[in-house]
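For chain A:
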Amino acid sequence: GSDSGGGDGENVSLELLVPIYGDKTKPYWEQLVEDFEAENSNIDVKLETQSWDDIYTVMTTKIQNNKAPDILELDAAGPAYASDDLLYKAEEIVSPETYDDIEPAFIDSAKIDGQAYGVPTVASTRALFYNKTLFQQAGISEPPKTWDELLEAAKKISALGGGVYGYGMPLGSEEAQAETSIWAYGAGASWEQDGKMTIDTPEAREALTFMKKMIDEGATQPNPGATDRTPLLDVFIQGKIGMIEGLPPIVGQINEKNPDLDWEIAPSPTKDGEPVTLGVADYFVGFDKDEDKQESIAKFLDFFYQQENYVKFNDNEGFIPATKSGAEAAAAKPELKIFLESLPDAKFYPATNPAWGQTSGAFKSDVGQIETKSVDEVIKSIQAKADAEG
Partner candidate 1 sequence: MATARNKALRRQARKQSTLQALPWLAPALVLIVGVVIFPAGYMIYTSFRDLSRFGKDRGWAGLDNYVRVFGLDPLSTVLTNTVVWTVGVVLATVLVSLVLAQFLNKRFPGRKVLRMVIIVPWAASVVMTSTVFVYGLDPFYGIINRLLVDVGLIDEPYGFLKNATSGFLSAMAVAVFVSVPFTTFVVLSGLQTIPHDVLEAAAIDGAGKVQTYWRVVFPMLRPALAVAAIINIINVFNSLPILKTMTGSIPGNDADTTTTFMFKLIQNDRQIDTASALSVVNFAVIIVVIGVYLKVVKPMREVSA
Partner candidate 2 sequence: MATVTFDGASRYYAGTERPAVDQLDLEVEDGEFLVLVGPSGCGKSTTLRMLAGLEGVDEGAIRIGEREVTDLPPKDRDIAMVFQNYALYPHMTVADNIGFHLKIKKMPKAERAERVLEAAKLLDLEPYLDRKPAKLSGGQRQRVAMGRAIVRRPQVFCMDEPLSNLDAKLRVQTRTQIASLQRRLGVTTIYVTHDQIEAMTMGDRVAVLKDGLLQQCDTPMGLFGKPKNLFVAGFIGSPAMNLIAATVEGDGAVIGGQAIPLTPAQRSALTSKNVVVGIRPEGWTLKPAGEGVSATIEVVEELGSEQFLYCSTSAPQLATDETADTDTAPPSITVRAPGMSAFQRGDKVGLVPESGAVHLFDAETGDRLPD
């Protein structure tokens, strides 16, 4: 290892670990690394890509063996590594110019004790995708704004029969926490208070109760408890679901897989129409392994955030950019309009709370049980898991 690190002439090797969003992810990074290395001959970037399924397993092993990568892109779990004192601060891994370009809202969402550790790469919010054809058939003219309207519309669509369902509610283990959060935030709930996880709140109970009502009254697809998001989105794309909460990349998928679908996006319905929705961002974090690679890391990330590279990344994956300059570019795209508009009302996961990981896991494994068990029982078990010592 070198002491001075990063300086010109000194050879530095950077390990970069990124998850795969879709089929354009890997080529993008390969190109980027190549371009970067062409400019910085002394820095060797070793790219490792993993599927979202496996990246957590791989990371756990790496951390356990003190072999963390230098740069990691991950969801909000990334900045959370700071709670084990593993990370550089956010402003240490990018230049001040880059740092300033980033939407403060996103930075804030990943702060621990007021300190940011991750630099947001992409962001997204949720919105209601709906099938206009089915709406017409069911005689619904307006997308629902409140839960009651949603329930009513969904029931009407379900009543069409023929394998068509009103509302797609994915509570399977893939991303149950997202669906739950949309509903709970819509009732004004918040998952964290004073550093503690607050799951068992009246608001959340209300949300879960209404979700159960949706299920019980046949407004959703069958077996929502065991339905994962990705396959359900595909069903929506195939025109068999009236409404579903979706996020920006779905737009591209619909265009690709079923361009004939007549669809539209509306803001997520809430309990009484208050605009609020779930916001999510992914982050870059840099691991501090006492190796003085900080400068090289910063070089690389700055390169990534160069307008041209960064916009291409977001275009590829179909997300909302997290930088101010990026957002300006994105505003030109009509399909992102609703998402961009809902950004100010977006509420994020309390992802930097060390207990969020297990809480989110508890949602994944338990919340689907509202289909069969009482809301009380389910919510208590999630709260218990959230409270467990890490």
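Here is the rule we use: a contact is a pair of C-beta atoms (placed from the backbone, for glycine too) under 8 Å apart; a residue touches a chain by one contact, two chains touch by 3 or more; residues count from 1.
On the choice of candidates, all candidates are chains of the complex that A comes from, given by their letters.
Here the structure is a predicted model, which is why all the values come from computation and not from measurement.
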*Quickly now, which of 1 or 2 touches chain A in the complex? Give its number.*
1
*In their shared complex, at which residues does chain A touch candidate 1?*
56-57, 59-64, 80-81, 83-84, 86, 163, 171-174, 176, 222-223, 225-228, 231, 234-235, 238, 240, 354, 357-358, 360-362, 364-369, 371, 385, 388, 390
